[in-house]
Each structure stands twice: as structure tokens, then as C-alpha cells.
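Excluded from the complex is one protein chain; the other protein chains are retained at their positions.
We call the chains A, B and C, going by the order they appear; numbering starts again at 1 in every chain.
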Amino acid sequence: MRVIINSGSTEMTKFDKSIDKNLITSKFGRLQRQFYSIRNNKMFELFVISIIIFSALMIGANSYQVSATTYQVLSVLDITITVIFLIEIIIRFIGEPNKKRFFHNAWNVFDTFIVLVSLIPIEDSELAVLGRLVRIFRVLRMVSIIPELRILINSLVKALPQLGYVMLLMFIIFYIYAAVGTTFFAAINPDLWGDIAVSLLTLFRVMTFEDWTDVMYETMTVYSLSWFYYLTFIFFTAFAFLNMVIGIVVNVLEQERQIEADLLKKDSDEPSMKELKQELAEIKALLQK
Amino acid sequence: MRVIINSGSTEMTKFDKSIDKNLITSKFGRLQRQFYSIRNNKMFELFVISIIIFSALMIGANSYQVSATTYQVLSVLDITITVIFLIEIIIRFIGEPNKKRFFHNAWNVFDTFIVLVSLIPIEDSELAVLGRLVRIFRVLRMVSIIPELRILINSLVKALPQLGYVMLLMFIIFYIYAAVGTTFFAAINPDLWGDIAVSLLTLFRVMTFEDWTDVMYETMTVYSLSWFYYLTFIFFTAFAFLNMVIGIVVNVLEQERQIEADLLKKDSDEPSMKELKQELAEIKALLQK
Amino acid sequence: MRVIINSGSTEMTKFDKSIDKNLITSKFGRLQRQFYSIRNNKMFELFVISIIIFSALMIGANSYQVSATTYQVLSVLDITITVIFLIEIIIRFIGEPNKKRFFHNAWNVFDTFIVLVSLIPIEDSELAVLGRLVRIFRVLRMVSIIPELRILINSLVKALPQLGYVMLLMFIIFYIYAAVGTTFFAAINPDLWGDIAVSLLTLFRVMTFEDWTDVMYETMTVYSLSWFYYLTFIFFTAFAFLNMVIGIVVNVLEQERQIEADLLKKDSDEPSMKELKQELAEIKALLQK
Partner (left out) sequence: MRVIINSGSTEMTKFDKSIDKNLITSKFGRLQRQFYSIRNNKMFELFVISIIIFSALMIGANSYQVSATTYQVLSVLDITITVIFLIEIIIRFIGEPNKKRFFHNAWNVFDTFIVLVSLIPIEDSELAVLGRLVRIFRVLRMVSIIPELRILINSLVKALPQLGYVMLLMFIIFYIYAAVGTTFFAAINPDLWGDIAVSLLTLFRVMTFEDWTDVMYETMTVYSLSWFYYLTFIFFTAFAFLNMVIGIVVNVLEQERQIEADLLKKDSDEPSMKELKQELAEIKALLQK
């Protein structure tokens, strides 16, 4: 973990360097430098975080029955938050030395999109729901602001492809069992086994052990051997899942060891056995002269 | 994981070599070589995979209520898929340099069986179900086509015997508890404890924590101390299960370390401590002359 | 695992040695030697295992409704099994070179006890249940016969004291929550919170997530903040449980590494760095002469 956070700080250093190179001359450059220092200011970050928390609390407050006055206060506060977020994004954008780079970062795009959409005034009840959703997703800005969370999410996303084949295998198991389930049990309970989509959902339910015996006992009244279907399904999915977890643990441990081994190799000025042997060979040559 | 996939690619190389040796002369040999190159073609693999996915989607579509026209279209498509699969198997078989080897591979046998059975025309409603099942199991061909999935399954199957004794122990625990449960609780609820098979199923349900308290509260009305039976059962099975998981994790980590240690030994041209000592002894001998 | 099984085989060797020393002269000694070789015979072991499996199947058969004739057949078979087990124990006992050692082994005591109790003829319905239970526990003889299972059980039992303090901590958490639960919720639902014993059982149910929300929603109607009680309980127990599991994993990995390190030290005839330094010092001394 420490290593990952270090890589985060080196990213910062890169920014500093690119500033030094490009923009010290012009007037706009001075503004940019100023905004860049604001953006990297710890106080500014804390201020934005507290605004995000405040907006989260407002979403929570909105979920309760509120009086008309409170509602008006909340509306005004909402506009204020939107404006603050807009200013913050503008500061970030101007403060960015490399404008193209700004939109290469997915988090910046997400931030900009959320802020722009929440600017649109909404009256229509249809759009009102959308407006509320956008306000809720503003809480996700927490992740884009706090570097540790951003890193955590990135490492989670990076771990996903590793799981690819086990996931595919699991889906094949699910699909085959769902198809078999639909073939045999659709007539017994169409709500649970009516078509392949519903069967997949029912099987997911069985995997989480959620009232799975109710599902089983029902089909056992018709096919008394159908317990075999459920037990094999549970065994297969449990086995695949276990395999996935163990795979991740082993991978993470391997990576940690690799990082450590690399550090050891780089940092140490310890001579290798090969070098020692070389030295010995030279001594021997001296003696045999 | 990487290591396992590497072993997959060496397998390929072996095939290439056996081709070079055996069959360059005859006319059939040329056909075989041609089909072999088709078989190993990435495009051919992708085409077969997409056909399998298409056949899986058709199974899904079949689970919904379909109009008569759609049904006829689906029937024609099904025949087309069967024919494509048949051609594919024939290409594979002719392309295989060593015909005996072909049927030594369990996946090839499975593929051939599934394709041959789906050729049989089915009218009878009894056999219709079987026909549908065979079509569903065609989705499993995904595993036999994609090498990574095949390797994954093989490694899972290899891991099974390791678990043998813990599984046996777990079954003994289940069996004893089921026998005791039947002895005492059969009169209370025959549906759950009527005979040893039903009791085993009920105990499996208790192990998955699925409404286990309902089962317990019922027997506690007669035997108020029967909570002891359930709690000890949960402890024993949880303990055995935990042991099994830890056993697998430790084994996998050991294997990884073994592989790494072997790689280190083989690849490195680093002299051993023993060699260095030998060198020193020689130097000493030179000095003492 | 491999190491543990090895230790099992060394145990065998010890027996062989003790035989060589003590009893080659007398006539009884010859009988003992003969029985000892029977006892260690693989065929004899397989025969006993198949009898145990057969007796397990009979227990299963007994749990179904059987006709009078079948019942009589089963009774005769039961007597046969009991006699076979008696003979087997006698062979084992006579075959044991050191009679005192025989009863120091808990599994031998268990075997003898089970066989002796099943000799008692039972007519009374009260004792009949006891007789059936003893017959069920004969299945456990499987563990005492198969060395791998015996070793597995032993290693599980050895792992228990390690868990001692975490178990104690968990019990303290349970006890405090049960006492608090009884104080507040006894009036709401005496069946779940009536006294401390019932509350402990209810909390175990909550820990397994078995319909725990039903329990919570009921108390929330009176104490609307009681969700805090359940959530903290779940967090504490989950955290303690996780800690326990991680503790076991780390311990097992440590042991494996220790065993490996010891093997490396013992087997290797590689000189240490210290030895090399000593050699160098001697060479230097020779040069400076």
C-alpha cells in the first residue's frame, strides 16, 4: 500500500516539473500558477471535502419530510453548493498546466459532467428525478478528491481483468444451470424459473443461500431428485468462488514479494556471489603467476 | 497462473514438432497440415466461439414464449449450428496428426459426443427433453475451445484429491449427525428427519444457515437441549471447512514458492557457497605449496 | 501435510523396533508377532473399513420403514458385525507389543468402549435408544482405522488451544450482549430474550445472520435505537472471527516455513558465510607470514 501511495506523490512531482517548463512568462501563466498552488493547497482540499460532506448531508435531509421553509433553505443551499463546485472545477481547469491532460483523467471528466448537469434548471417532474440522481452522485466526488480513495478504486479496477476467466467460468456454470432449470422447473413456478433471465436471478439467490431450501422443496415435490441440481450448483459455484479468492490472495502476495525483491536488488550495494567468484579467480591467477 | 498458461503454449509447440516429423509426404498429409493450420488459426477459434455464444443465446431465446414463425427460424438456425459444429469436429479430427491422441483428450470425446447426439432427429416428447439438454451442454464447448478455461478446469480437478480426506471427515460428521437426528427427531418432523437421506439434506441446510433456527426451535419444543446438537454440528463443520480452505491456500502458496525456487535454481548461473569454498581451498593449497 | 504423514510412518517404524527387542522368544511372542503382522496388513485394514462402511449403511437402512423379514436380517447382520469388531479388537490387543501403550492411545480406548457396549443385549426401549447411538458412533471407528483421518483430527485438536483467548474474548462479547439484551428486551419477547441462556442462543442466531432482522425489527418497535445494539454486535463478532481465521492462516504458514527452514539447515552441506570468512582469514594469515 505504501508503495502505491508513493507512486501518487511522484505524479505530483511530475506536475511541478511541467509547470516549471511551460508557463512562467505570460500573465495567464501567472494566474495558472496561482490557481495551481490553490488546487494543491491542503486547506482548499479540506474545504471542498467539507462541501461534499455537507451536500451529502443535504441529500440525507431531503429524504425526510421537510417543512416548506426548510425546503426553500435547502434549495438555496443547493444552488450555493452547485456554484462552489463550478468555481472549484474552473480553478482546477485553469490551474492545470496541460489542458489536454485534464480531460484524459477520467475523474476530471466525471467531475465536470456532474457539475455541468447539476447547472441545468429542472422543473419537469421527469427530469426532477434525474436532477436528484446527479446530486447524489456528487458524493462520488469524494473519491475524485481524496487521493487514497482514488488509488484504492484504481487498484480495484486493475484487479478485475485478473478475475476474467474465473468470472467467465462462473457465468457458464450459471447459464447452463439456468437453462436446465428453465427446461424442467418453468412449469412448477414460472415466477422463479419462467425464462432464462429469471432463472439466473433465482440461481444467484440460491448462491447467496437466501431461502434456497424454499426453492428446492418446491421443485422436489415434482422432481424428487432435484436436490442433486441444487447441491451440485452450490458446490460448483462455491468451488469457483473459493478459487477466485485464493487466486487474488496469491497474486497480491506475489506482487508484494516482487516489489520487495526489486527494492532489495536496486537499493543494495551488496556484491553478488558471481562477483566474489570473479575476485577469487583473479587472486588465483595472481598466485599462479 | 502465468506459469500454467506457459505450459499450455509448450503443448502447442509439441504438436508442431510431431507434424514436422510424421506427415509431410502424402496427399492426405497435405490436407491434414492444412486443417491443422485452420484448427490453430485464431480466426477459426473466434468463429467457433461466436457460434457457441450464438447457440447459447438461442437456448435463452427458446426459454421465452415465441411465435410460430420465430420457432421455425430457431429450428433452422439450430440445424445450421449443428452442421457447423459437425464440420468443425471433422476439421479438428483430420487436422490432428496423431489420431489416437485425439480421443485420449477427454474434451475432444465430450465435443464429439455432444455433436453426434445433437444430430439424432427427435420427435418424441420424451427424447425432446434430452435433445434440449444436449443443446444446453453445447455451451460447455466454450470450455473445450478456450485454452485458459480448459486449464482452469484441469487445475480445479487436480485440486480435488487434495481435499479427499477433509471431505471424507466432513461426510462422517454429516452421517453421524444425520443418524442421531433421525433417531431422535424423526417423530417430530418426518419431512425434515424422516430417514437418513432427508436428514443429510436438512443438515446441509443447517450448514448453509438457511432458516436453521426454524429447524432447531421445532425440535427444542420436545428436546429442550437439542440446541447442543445444532451448535456442535455448526462448530464441527465450520472448523472442518475452515481447515479445508486454509489447507488449499497453504498448498497453493507452497506450489508457487516451489516453482519460483526451481526457476531460480535453473536460470541462475550464480555459483553456490560450496563452489566458493572449493575455490578458497585451492587458493590455500597454492599458498601452502 | 506430507510432513505430518511422514511422522505417521516413523511411528510405525518405532513399533517394529520395539517388537524386535522384546518378544521373539516365547510362544505367546510368536502369536503376538503374527497378530501384529495381521494388524498392519493392508488387506486387514481394508476389510475392517468395509465392515465399518457396511455397518454405516445398515444404520442408514434402519432409518427407513422396513418389513419384518428385513428387520430380522438386519438384526443378524448387526450381531455379525459386533462379533467381527470384537475379534478385530482382540487381534489388535494381542498384536500390540506393549500392552500398557494400547490403552494410552485414546482411539484404542474409544474403539474398545464402543465394541464392549454394543455387546450388551438391549430389550428395554429406554436402553434401545442408547444401543442405537452406540451403533451410530461405530462409524467414528473409520477415523481410528484410517491413519490420515486420525492425524487430521489430532492436528485439529492441537489447533484448538491456539484459539483459546480469541474464543474467550468472543464469549465475553456474547455474555455482555446477552446480559444487556435480557435487561432491555426480555419484556418484548421472552422466547428470544427471556433469560441469559436463551439470549445467548438468540445472539448466536444473529451472528449467523439467520432472520436477524426479524429479531431487530421487533425490538425496534419499542427501542427505536436498538439497531445500534445489533450492528455493533455483528461488527465485534465478525472482527473477532476474522482475527481468529487470519491468526490460524498466519500460524500454519509460519509452521510450514519453520519446517522448511529446519529441513534446509539439516540437509544442506553448504558452508555458512562465517565458514567462508574463517577460510579467508586463514589465507590472509598465510600471506602475511
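Heads up, the rule we're going with is that contacts are C-beta pairs under 8 Å (C-beta built on N, C-alpha and C of every residue); 3 or more make two chains touch, one makes a residue touch a chain.
What you see is a predicted model, and the numbers here were worked out from it, not measured in a lab.
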> Which displayed chains does the hidden chain touch?
Replying inline: A, C
> Given the contact definition stated above, which residue among C:I84, C:L133 or C:I196 touches the chain not shown here?
Replying inline: C:I196
> Of A:L31, A:A106 or A:L201, which sits in contact with the chain we cannot see?
Replying inline: A:L201
>> Tell me which stretches of chain A touch the chain missing from the display.
In response: 1, 56, 59-60, 63-64, 129, 132-133, 136-137, 139-140, 142-143, 146, 148-149, 152-153, 156, 159, 201, 204-205, 208-211, 245, 248-249, 252-253, 256, 269-273, 275-276, 279-280, 282-283, 286-287
> What chain C residues would touch the chain not displayed?
Replying inline: 165-166, 168-169, 172, 175-176, 179-180, 182-184, 186, 194-197, 199, 209, 211-213, 227, 231, 234, 239-240, 242-243, 246-247, 249-251, 253-254, 272-274, 276-277, 280-281, 283-284, 287-288
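By our rule, only the chains that are shown with their structure count from here on.
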>> Using the definition of touching given at the top, classify the network of chains in this structure as line, ring, star, complete or other.
In response: line
> Which chain has its C-alpha centre closest to the mean of all protein C-alpha atoms shown?
Replying inline: B
> How many angstrom between the C-alpha centroids of chain C and chain A?
Replying inline: 43
> What parts of chain A, by residue number, touch at least two of the other chains?
Replying inline: none
